[in-house]
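Yeah, one chain of the complex is gone here, protein chain that is, but the others are all in their spots.
The letters A, B and C name the chains in turn, as written, and every chain counts its residues from 1.
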Amino acid sequence: MTKVRVAVAGASGYMGAELLRLLLVHPRVELTGVTSERLAGERLDRSFPHLRGLTDLEFHDLRPEWLADVADIVFLALPHMESQRAVPGLRAAGRKVIDLSADYRLRDATDYVTWYKAAHIDPAGLGEAVYGLPELHRKAIAGASLVANPGCYPAGAVLATAPLFRNGLARLDGVVIDGKSGVTGAGAQGRKVDPMYLFTEANENVQAYGLASHRHTPEIEQELSLLAGAALKVSFTPHLVPLNRGLFTTASVVLASPLSTADLTAVYREVYAGEPFVRVLGDGDRPTTRAVVGSNYCDVAIVADTRTGRAVCVSALDNLGKGGSSNGVQNLNILCGWPERTGLEAAPVYP
Amino acid sequence: MTKVRVAVAGASGYMGAELLRLLLVHPRVELTGVTSERLAGERLDRSFPHLRGLTDLEFHDLRPEWLADVADIVFLALPHMESQRAVPGLRAAGRKVIDLSADYRLRDATDYVTWYKAAHIDPAGLGEAVYGLPELHRKAIAGASLVANPGCYPAGAVLATAPLFRNGLARLDGVVIDGKSGVTGAGAQGRKVDPMYLFTEANENVQAYGLASHRHTPEIEQELSLLAGAALKVSFTPHLVPLNRGLFTTASVVLASPLSTADLTAVYREVYAGEPFVRVLGDGDRPTTRAVVGSNYCDVAIVADTRTGRAVCVSALDNLGKGGSSNGVQNLNILCGWPERTGLEAAPVYP
Amino acid sequence: MTKVRVAVAGASGYMGAELLRLLLVHPRVELTGVTSERLAGERLDRSFPHLRGLTDLEFHDLRPEWLADVADIVFLALPHMESQRAVPGLRAAGRKVIDLSADYRLRDATDYVTWYKAAHIDPAGLGEAVYGLPELHRKAIAGASLVANPGCYPAGAVLATAPLFRNGLARLDGVVIDGKSGVTGAGAQGRKVDPMYLFTEANENVQAYGLASHRHTPEIEQELSLLAGAALKVSFTPHLVPLNRGLFTTASVVLASPLSTADLTAVYREVYAGEPFVRVLGDGDRPTTRAVVGSNYCDVAIVADTRTGRAVCVSALDNLGKGGSSNGVQNLNILCGWPERTGLEAAPVYP
Partner (left out) sequence: MTKVRVAVAGASGYMGAELLRLLLVHPRVELTGVTSERLAGERLDRSFPHLRGLTDLEFHDLRPEWLADVADIVFLALPHMESQRAVPGLRAAGRKVIDLSADYRLRDATDYVTWYKAAHIDPAGLGEAVYGLPELHRKAIAGASLVANPGCYPAGAVLATAPLFRNGLARLDGVVIDGKSGVTGAGAQGRKVDPMYLFTEANENVQAYGLASHRHTPEIEQELSLLAGAALKVSFTPHLVPLNRGLFTTASVVLASPLSTADLTAVYREVYAGEPFVRVLGDGDRPTTRAVVGSNYCDVAIVADTRTGRAVCVSALDNLGKGGSSNGVQNLNILCGWPERTGLEAAPVYP
């Protein structure tokens, strides 16, 4: 069984670290290169002590030509704005790219100006990128050369509500989404050293941030609008909660017509039937981040709130998992035509 | 300065423990009795080692006559349904009562049948009870004989949104409220030993519970409807997050007409001017539970979401503080005509 | 590649859950049965929601004949005293057993009377059991029919200090060992519902327990005495710290003659050369539980304290990993003659 050569650019953060964890044991992958501007020349296991004994690789500096040379497929775990600088060179060299940054997620280039305050410098790439949520775009991903892996909040929000919008069961206005993320997801992916992320500040604390302004908002709206067949807007509020991994989403949606919890659950079960990584809970079972951490699962449940004519849609995922790196590996599997669970069979790490 | 004799019934849980912490140093209070059915006859500091050296009291069994004998004012930190059994006897003996349970919060007795599945056995008491949120009912509390201290979620939700409804700035439909509570608040007040509250289960975990069915829902609706002058309903979802203390509320409300964040903040500042325990944040500052833990403060902020015509209203409080025991002490101060900060001057415990 | 049929008795606790996580993806294992007296008849994924979609097995009641029927090798994750009731029947049926309880760890049957307050009921089994720490007893394990998997504290303490005692570098008196365990290890393995293990009690807390009386003490002494060739005693104090997984050991040992940190580290490197799961750190690197969680690694380091003539020996492991279930899988691999890393290749889960 020949292996595919895979590299990871920007591997010094938590998203990169999780990719390394997964790729090092992926049966079809040979990890051939990792980059980090900051750590170039240093052994991986110096910065990531948990990898001692598992790899002899060193961080390389970020040169697209070098990456194109050592790898067939390249993951980018770079900060926003840096991916769009690296992608054109990689694509010119014929390499497929799975980008974990936000750089290729939004289809409308003007959204980058609005939300990221900068024009996109690779509109050609943007035009060909496929939004990498397999549950929505599996076929397109299979044929893509550039996959834009979803943000963690959008992954949770879209999977929690997609069946409603896809099936015309929800009204387009009045969508309110509340996200609660562990610290590896909420801005500290790059192991960024900011006071807000100090143990003493984040521990025993809950806070909202990015009120009415978080950049994942247009991404959620894009995907739900696509499903609904009409533009919709969402009120989205992200929160930082004291856990390392885990993202919980609570979405409140106005039902187009009255449906019971059992009806709604049946719809979800049908929509997600066959999905290897979405588990629909019912009968009083509720998603918890505890039950998905370390895996590519997204657990979802829906409950009708008959008093208000709304539905409560909840989902739990690992922000470094289905909300990031392991979803990226699922995309890799799809790109390569492998079974989607390849390298992702391990159970969540409980407790 | 003569002291008032105060007793606490049901002091074996966390809400009771916090009352003891506050009452033991309250300059106008003499703590004269504590009860616990389970721990009767045992010294307080056996069950609460942190109180060693601070009190020689023992837990007494719950006899209203005894309580009426030893105290002028009685706090009830009993489970739901038990308060309404104890209150009539205390009131018959002329004792004022501050009840921390849910038993006297809802004005409409039929709500108890709907939400608590049992008829109220003390409709007379219920008729005279005053909802103990000083920011809304200060005058009534001052003259009350029975104060129903608010639930933790209602305290956070009402304080976060009250200025909008009081001033007619919000539409009555489409209110969505998301609560995140530490473990002392979310059902474990009684130090209940349930697997859900084990460290290994609650740690590194986020979960929703009581979807579309939590009993604090009618309490929120009652108070906001009263402010709005018309009945409204809310979609409320509570969550358990891994902290000991702290409750964060995120409410999304449809604005009746477009207003800026600055406009809204000004309204909040005006409504809460003079309130000793509500701090309105602005200029990018955001509430965090970290900044209120151990105190009676509720920090609030509001942001306009002009894209969706909504406002995001957030609040942070300590569920054992403004969401429970210290709010009860504020009620005690009002009942007795003392300055409201008496015994509540201590700063939050940071970090 | 034929698979070996493996069963787990007593799978309702955390140790059992971790075994399931590992065995479900072990390439040479078919998981054929799991038992739990309490949960018999219930699907595994009802009690362990993280396993949804990964197994259709149900808990069976604990009948040795049934276990012998469905499996070639049986793991016992039962409470103390229950293993020794199950083992004789399994062995009579020719089944190999890996016991994760304390029942077969102590060679001297009188130690059970002293430390566990009960005579051993299977002295024959005890006589043939092999202490399952591969780094010390690899050859004996390979030929064993009954393997007594080490306790979590002994695993950490013995691996931290073994090279000193094996090589005669330490004095036999004055050994002081301090253990810090996460909550899954410190008595809550069985998901036991005890107030001490409530989130609200264990969170933000450190406490010592079992002072001068913990049952892992004779186990540590047995193995270190065996290495030293003479009886020694240790002063051992275990602690409960607020983490789910992870066990850190700090041992202070009197050096027989002065040696530098570099000398000592060289000895450790030599002793553990070739060990697939012990990583010796040096050059200022220090073990952390963070770097081993979710894996079978034990990271160790040693530093000379020249001022006091002592050495500080530290180790970090996952109490459910090298301190429990994954070490059990390593024993399984040895028993079956498979490469020791089979099924244990995954990197630690960081962060």
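In this section, a residue touches a chain if its C-beta (ideal position, glycine included) is under 8 Å from a C-beta of that chain, and two chains touch if they have at least 3 such contacts.
The structure displayed is predicted, hence computed values, not measured ones.
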Query - Chains in view that touch the one left out, judged over the entire complex - result: A, B, C
Report summary line: Answer key for B:61, B:173 or B:345 versus the chain not shown reads B:345
Report summary line: Filtering C:169, C:304 or C:344 for touch with the omitted chain leaves C:304
Report summary line: Touching the unshown chain, subunit A contributes residues 14, 183-184, 188, 191, 193-195, 197-204, 242-244
Query raised in the report: Which subunit C residues would touch the chain omitted from the figure, given the whole complex?
Result: 174, 176, 178, 180, 182, 200-201, 203-209, 211-212, 233-235, 237, 239, 241-246, 248, 250, 252, 254, 286-290, 293, 301, 303-308, 310, 312, 314, 316, 351
Report task. Can you list, in ascending order, the subunit B residues touching the missing chain? Result -> 14, 17, 20-21, 24-25, 48-54, 184, 204, 244-245, 279, 281, 285, 288, 290-292, 294-295, 297, 299, 345-351
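Criterion: only the chains that are shown with their structure count from here on.
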Requested in this report: Any chance you could list the residues of subunit C touching two or more other chains?
Outcome: 14, 184, 204, 244
